[in-house]
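The block underneath contains the structure these notes are about, expressed in structure tokens.
Just one protein chain is left out here, and the rest sit where they should.
We call the chains A, B and C, going by the order they appear; numbering starts again at 1 in every chain.
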Amino acid sequence: MIDQLQDLKERLRRFAEERDWDQYHSPKNLAMALIVEAAELVEHFQWITLEQSQSLTDDKKTEVEAELADILIYLVRIADKLDVDLYRAALAKLQNNSEKYPVDQVRGLSKKYNEYP
Amino acid sequence: MIDQLQDLKERLRRFAEERDWDQYHSPKNLAMALIVEAAELVEHFQWITLEQSQSLTDDKKTEVEAELADILIYLVRIADKLDVDLYRAALAKLQNNSEKYPVDQVRGLSKKYNEYP
Amino acid sequence: MIDQLQDLKERLRRFAEERDWDQYHSPKNLAMALIVEAAELVEHFQWITLEQSQSLTDDKKTEVEAELADILIYLVRIADKLDVDLYRAALAKLQNNSEKYPVDQVRGLSKKYNEYP
Partner (left out) sequence: MIDQLQDLKERLRRFAEERDWDQYHSPKNLAMALIVEAAELVEHFQWITLEQSQSLTDDKKTEVEAELADILIYLVRIADKLDVDLYRAALAKLQNNSEKYPVDQVRGLSKKYNEYP
């Protein structure tokens, strides 16, 4: 099995180098590019209900899939430029969240929930 | 080696189930949560120069790392709810971009670049 | 009656000048600041239903009001830096939209709607 995030990182690095686009990839610019892609994702959901968002048509799903791909691409790219290990960072954050929101305290408490996912 | 994206997907699924938070995780809501995290990333870069964004202090880098983790967390979560394989989707997008921006045509052309990364 | 957008523009100009913050207010930076504020607005709505978003508590409404204010502040500021007349631009856009979405063609057509507000 290959390391998917590592593989993507290397492919994206090569992609930028071949095109001499590395010069544009400062973390500030990449953060902007990432949020632009996130907004293209949001756009697909802006006028539909929560229920409708759970049962997209195949065409819509294909479009949404491409937006998710774009977000991952910029996320991997900015993490590379900042020398961040995304997987390790996510595990640490998840550990953090587990302590911040203990199961026995937040379960079913939507008020608590409102302050967090 | 473990499959990192698959591992995260399962951990996040368990995290939500244990807290009964799955009910809040419609794709529409998750897309909103994702862009909110993307904006927290952008916030770190909003008043600094491109150069400064390339040499963050250690404290700042730690904060930025946590934002990147949050983005990945919601990205993996929404992909799971929509049954999207993030890695495969990113590879397909990258293949697409390679054809759209052939090396010999876009190299060093910042005008072309302006329309894309 | 005073011209509210003009009045805000002048107050914000003075505010930045007094603090010597004008140097940070390039349109690129201000666009980032604006989307960060827009995300703080989105954050208030991310886990609630469409119905709940229509009947906020007084506390929540006060918070949302402050986010709307922040968005207007950066919007007026960036428009000033780019020498854009916001009101005139909005009228032009509205005229445009009226022609693009004629009442007799789009009324009640949610499919059409999905592509636009």
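As a convention for this text, contacts are C-beta pairs under 8 Å (C-beta built on N, C-alpha and C of every residue); 3 or more make two chains touch, one makes a residue touch a chain.
These numbers were taken from a predicted model, which means no experiment stands behind them.
Chemist: In the whole complex, what residues of chain A lie against the chain that is missing from view?
Modeler: 24, 29, 32-33, 35-36, 38-40, 42-43, 45-47
Chemist: For chain B, which positions touch the chain that isn't shown here?
Modeler: 32, 35, 47-50, 113-114, 117
Chemist: Which chain C residues touch the hidden chain?
Modeler: Where chain C meets the chain not shown: residues 1, 3-5, 7-8, 11-12, 15-16, 18-21, 24-29, 31-35, 38-39, 41-42, 44-45, 48-54, 56, 61, 64-66, 68-76, 78-79, 81-82, 84, 86-87, 89-94, 97-98, 101, 103, 106-108, 113, 117.
In this text, only the chains that are shown with their structure count from here on.
Chemist: Can you work out the rotation angle that lays chain A over chain C using Cα coordinates, in steps of 5 degrees?
Modeler: 180
Chemist: Would you mind pulling out the distance in Å between where the CA atoms of chain A average out and where those of chain C do?
Modeler: 25
Chemist: Report the inter-centroid distance (CA atoms only) between chain A and chain B in whole Å.
Modeler: Once rounded, the distance between the two centres reads 3 Å.
Chemist: I need the residues of chain C touching at least two other chains; which ones are they?
Modeler: In chain C, residues 32, 35, 47 touch at least two other chains, as defined above.
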